[in-house]
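This structure is in structure tokens; I'll ask about it shortly.
Shown here: the complex without one of its protein chains, the others still in place.
And now, subunit A:
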């Protein structure tokens, strides 16, 4: 997990976020002269040179000094360098989309000449495939024979009455369901040449579960608005699946989703009137706006567990729900993003959040105040309640206005918790991870609400929460959870352990094979 102690990285990202989210373009003008990334980059290069000179001047035992220097240059890290793992951290596309601009991360801008040469080469290649016929002046004199050969008068026959294949085809296919979305067909990116396009993976969350497995991959022109993207998705889907009826385009919204299709319900829908090009996300979930309203407007659950489960009809999917009382169905988000930006910086200041004293001293039921780490490298304070039966994550809302840190409420049955371990110990805090399986949670919710016993699914998907708090609390929590887990030894935990063990074994065997060979 990354922290935000790199000035260059932070400044660059804040700057980019400002520019990227400012419709008016004012930010860009104001900040035009202050591209921190460049300033720091130059500083880093200078620093490197300085360090390098130092090392070179030192007596060296290496015979091949040149290669030594070259290798070493990459190794030299200065305080101005961005995080080393920044580029290969693609586990979270969201992070990449809002905070990091495309060109960040050292893509060298190609020179105009190089681009021009490329274009020229492409055009030449294309032209080579096209046969060019130049107009040649008219033949001076055609003989009568030649004229007869080329321009012979033919007898005009009365065309016969014919049946048309098209008419037949039309009769066979009286109508198509995609017709209602036809107006969106013009946003098809695959049917454009020369226009910038964007490709999205869209998960159709409104469909029955078995149809949700694969996302619809749509390519639209970049200037298409989100509502056009919705329309085009419906269009494309109904062409590919004429047997499925979709609703009106106005009933749908697009939400940010993860690679596996899980929609992040805490975020508002993307603004229908904004162009697609504005958003960096490529994984989106098509959702029913009404359904979202229902979920989003659900009141804050009290800590009584029974209620919280009933409150969130959508919860069984992942065992999560929402503590938002504010409706957001696609209003302009720019200001909210700005606020969120602020909250990042604020959030960082309060990073050394200390865990509070336990509220209750009951040996099995413990409440801890910890920081829930988000994928976007922010964190929110939550109350972690661990009992013998369940783990509850209750957000402690401190930043009401920051839309992205509108926290989620989670409730996991101990049966669905598979693993708990320390991750990383830093100077004043330790992070730890709880792995759970939503599929086992579903079973839990069912049995919980209906009181019937349930069978566990054999193929489980594991998800995780990462937390952070001081060393002692972290150790206590991890110990406690592990003790409970060992006590229960649920199928979920056994499966996870087995899977882990297998993984390790295959790795080991691979390793030994490699060593032998």
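Methods note: a contact is a pair of C-beta atoms (placed from the backbone, for glycine too) under 8 Å apart; a residue touches a chain by one contact, two chains touch by 3 or more; residues count from 1.
The definition used in the following text is that contacts and distances are computed from a predicted model.
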item	value
Per UniProt, the name of the complex member that is left out, chosen from "DNA-directed RNA polymerase subunit beta", "Target of rapamycin complex subunit lst8", "Multifunctional methyltransferase subunit TRM112-like protein" or "Ribosome biogenesis protein WDR12 homolog"	"Target of rapamycin complex subunit lst8"
Identified contact with the non-displayed chain, of A:199, A:239 or A:504	A:239
Which residue of A:24, A:162 or A:427 touches the chain not shown here	A:162
For subunit A, residues in touch with the removed chain	126, 129-139, 142, 146-148, 150-156, 158-159, 161-170, 172-173, 176, 178-179, 182-183, 185-186, 188, 190-195, 221, 239, 242
